[in-house]
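Right, I'll just put the structure down here and ask away after.
Missing here: one protein chain of the complex. Every other protein chain is in place.
In this document, chain identifiers A, B and C correspond to the written order of the chains, with residue numbering beginning at 1 in each.
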Amino acid sequence: MSVLPFLRIYAPPNAVLAAPGLLAVAALTIPDMSGRSRLALAAVLAVIWGAYLLQMVSTLLKRRAEDGRTRTPEIAIDVLAVLVPLAAFLLVGTPDRSLYCAVWLLKPLRDSTFFPVLGRVLANEARNLIGVTTLFGVVLFSVALAGYVIERDIQPDKFGSIPQAMWWAVVTLSTTGYGDAIPQSFAGRVLAGMVMMCGIGIFALWAGILATGFYQEVRRGDFVRNWQLVAAVPLFQKLGPAVLVEIVRALRPRMVPEGAVICRKGEPGDQMFFVVEGRVSVATPSPVELGPGAFFGEMALITGEPRMATVSAATAVSLLSLHSADFQMLCGSSPEIAEIIRKTALERRGAAPMA
Amino acid sequence: MSVLPFLRIYAPPNAVLAAPGLLAVAALTIPDMSGRSRLALAAVLAVIWGAYLLQMVSTLLKRRAEDGRTRTPEIAIDVLAVLVPLAAFLLVGTPDRSLYCAVWLLKPLRDSTFFPVLGRVLANEARNLIGVTTLFGVVLFSVALAGYVIERDIQPDKFGSIPQAMWWAVVTLSTTGYGDAIPQSFAGRVLAGMVMMCGIGIFALWAGILATGFYQEVRRGDFVRNWQLVAAVPLFQKLGPAVLVEIVRALRPRMVPEGAVICRKGEPGDQMFFVVEGRVSVATPSPVELGPGAFFGEMALITGEPRMATVSAATAVSLLSLHSADFQMLCGSSPEIAEIIRKTALERRGAAPMA
Amino acid sequence: MSVLPFLRIYAPPNAVLAAPGLLAVAALTIPDMSGRSRLALAAVLAVIWGAYLLQMVSTLLKRRAEDGRTRTPEIAIDVLAVLVPLAAFLLVGTPDRSLYCAVWLLKPLRDSTFFPVLGRVLANEARNLIGVTTLFGVVLFSVALAGYVIERDIQPDKFGSIPQAMWWAVVTLSTTGYGDAIPQSFAGRVLAGMVMMCGIGIFALWAGILATGFYQEVRRGDFVRNWQLVAAVPLFQKLGPAVLVEIVRALRPRMVPEGAVICRKGEPGDQMFFVVEGRVSVATPSPVELGPGAFFGEMALITGEPRMATVSAATAVSLLSLHSADFQMLCGSSPEIAEIIRKTALERRGAAPMA
Partner (left out) sequence: MSVLPFLRIYAPPNAVLAAPGLLAVAALTIPDMSGRSRLALAAVLAVIWGAYLLQMVSTLLKRRAEDGRTRTPEIAIDVLAVLVPLAAFLLVGTPDRSLYCAVWLLKPLRDSTFFPVLGRVLANEARNLIGVTTLFGVVLFSVALAGYVIERDIQPDKFGSIPQAMWWAVVTLSTTGYGDAIPQSFAGRVLAGMVMMCGIGIFALWAGILATGFYQEVRRGDFVRNWQLVAAVPLFQKLGPAVLVEIVRALRPRMVPEGAVICRKGEPGDQMFFVVEGRVSVATPSPVELGPGAFFGEMALITGEPRMATVSAATAVSLLSLHSADFQMLCGSSPEIAEIIRKTALERRGAAPMA
């Protein structure tokens, strides 16, 4: 397992490049801008377009070399990011030409691990989201109808037709409240008060469905990834599958770059670590290195004392961390593992102090 | 079990017909519209009315044929959808006549599976919702009283009576903020700041109650439906009831129309499938068909390799899908089932490659 | 166990009386009102005051008769509801006199079961709520300071001092957005955008803490009440304590007034019922009455068929309902109970058809 996929999550070069490009697009629409600034911004767009051209070429070449796995969406985004601005440059008149670079909005979606998750959530919850949207539509129309009937004679310019009343209704239902259309009659204001309360209720359903669905999907994804990491730690292979599921839920993966400190001597410790890949260095009087399958930091959990040594990453290292609460559960569910951990801790204490 | 009830969920013809009808009602209230457009819109209304007339007749006939099960609400909606516009046409003057077609707002409620769920949620949570509404009322009145006392001398036109102050209070408590009534004094603004914070708190309670109640009800409904599907899969009948409950919670039903691809060769696989009804076709060199009770897609979960064959629906097919996380739990809790799945996977690998 | 405490929850006479009283108070502040309407409203206040006087007397008398249990808050509310309007009538000038009846806002708090729950939630979550409020205060001050520094020269009348900028900050942080103070500079607008996002985040924490805390408290309360009801059903006394906890969590108490129908023949059934107190009547050819400890409605859960008989309440009856999902769990965890329920169902089917 390589460190790269983890790093890519946090620093997607596509998204980072798209940001200045889109800012330049935005800035170019400002009317009173000097020709010089305009030129500079256009240069920014050109440079980014060049970078995306290179990326497209590299993606297309990679595709050839690779096996038949479909990466159609990625290729489509890369090609569009190059062709749409090119076509706009050739065919469209000056002021609006740069707007077509807005196609780069697709770039952050290309490498993100977040958008596929979001897509699955929307697919899973489709039925409920459609239900709430229907409810929203029904309430919106009823409210607009009521607002129209109540206020049409008082404010014909604001509530003179159902579409106009619907504008007021949607602004009020979403509690945005622009304040451009406000009911004046007593009945209209009572209606508005009830609409605001309904709006909160509908958006609460919406929020609840999205938030819960999203969380379930994220937990599911974490589980699958952790499962693969746990399979690399020999100690856990002694656990029955039921306990293993619990452990997989509790562990948190952590990538540490080379040289970084994982825990520091004298700090209080609330988690222990398992090495999945790479090596860590324990700064005891006679320094020790630990490799894949080893664990450290258990002393602080057993005795409650502060860390007894500083541990840092000798190479880029992939760890699984276990919080003290889950450590108790692990020890409780497998006396065998508890025994191994305690014995190792005792040996280490006898020998050299450990974190 | 038929595929129809599932399809009906996603494409309720009643709701689909109501949408253009209601849009036409809305459009007809626009003051400056040509007579021609008016006529076209009226024709749309007439056509939809005709469709609903046919539907009413069919509902009434079906009712006769059926046993004594009560479907009163459905019949009432169908009859109202026909009679109310008819009565309006006969009795009411021109401009407002079409407004009565708004009774079609009831149509989307007729077949929806969402609104009964919502109704049960409101019934279950009635006590808490009444409690929060009481709290809202008490806070609203207190705030309006305080706003009235503080601001009545400064802005007699906006805060000159408690009902007027209440309008400001409800607009502020719901964080809508139209901006038509704004306290000017220092005390009034401090009050407003606290009101906004209270409002968020009250609506947080509201949202929490609705969202949690809704989710519990949805999960309960899914459970009942899945339970019936699981009963059709022979493999699961070997499970004890306690494990069965867990499996029913984990499985997700999925309806696939004839010819659609279920999983594609070379894609990564994170779920396996059980066939409840219908037949699927596995595109191996010598294609295989699997029927009710069979399962497929388990290889990807066991080995972590990409799908080894494309599987598509030979007929419309009802599946249960199991994600890899839940697959581990299933194998962990029943060694017997794990054995059967592994043995089948081995046999298949020996014979023909499988998804 | 009596039916009364349940009824009292849903129809607290104190709150119901307070509503028209407070409406009258509000109406009396409307400036241009005829003397006649004023007199009528004052009469309403007088009548309600009289009712509260009687209630106070009854509360005080009851207190004497009762044992030493403290009911101080109730007595205090009853006394204040009588004395404050009386004192206002004797001491205060005309127009503001009726405002003092707003003390009746306390009345809905008197019998409510919701407000004590809310109080416990606020107490339990005090530390987190204080933390979020501190965060809110820190962000509010920082934002006001930044807004003041950025905008003070551009709009000295809106952002000329930190207190003024704070008014803008609180209106924006709560996403109320009155629109009376709006930053004009580019930096000010970027700040405003970030403030809106911060505001959502802070209120999300607030909402999350309140909603989760509230739900935990409600579940805890339900548990304690259900536990007492379950103790009255002999069947459940055969369960071990661990399973009993699960059942108590699953059961939902339900009060049915005399004569009401509990389930109707031909309807689909998704729950069974246990009689805690009172008697139900089963409308079979030879009607049967069931008393405390009996159960019914289990056939629909076992066979999936519609209800086979209508069951109605012969007296006011206290029931516990069990949904089908939880029924499966109950049967799974106690083979003994499953056996009793199945045997009874079989006997009933042999004898007379049952719901």
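We adopt the following convention: a residue touches a chain if its C-beta (ideal position, glycine included) is under 8 Å from a C-beta of that chain, and two chains touch if they have at least 3 such contacts.
These figures come from a predicted structure and were not determined experimentally.
Across the entire complex, the residue among B:P108, B:G177 or B:G199 in touch with the chain not shown is B:G177. Here one chain is not drawn; of C:I30, C:V117 or C:I182, the residue touching it is C:I182. The omitted chain makes contact with just one of the residues C:S37, C:S58, C:S161 or C:T303: C:S161.
Of the candidate positions A:N128, A:T175, A:S281 or A:S312, contact with the hidden chain is made by A:T175. Against the chain not shown here, chain A presents residues 9-10, 15, 19, 22, 25-27, 29-31, 99, 102, 105, 108-109, 112-115, 117-118, 136, 163, 167, 170-171, 174-180, 203, 206-208, 210-212, 214-215, 218, 252, 264, 266-267, 270, 304, 306, 323-325, 328-329, 331-333, 338.
In the full complex, chain C touches the omitted chain through residues 67-70, 124, 126-128, 130-132, 134-135, 137-138, 141-142, 144-145, 148-149, 156, 160-163, 166, 172, 175-179, 182, 186, 189, 192-193, 196-197, 199-201, 203-205, 207-209, 211-212, 220, 223-224, 227-228, 240-242, 244-245, 248.
Just so we're on the same page, only the chains that are shown with their structure count from here on.
Remark: rotation between chain A and chain B after Cα superposition is 90° (nearest 5).
Computed from the mean C-alpha positions, the centre of chain A lies at a distance of 36 Å from the centre of chain C. Averaging Cα coordinates per chain places chain B and chain C 25 Å apart. In chain C, the positions touching at least two other chains are 175-179.
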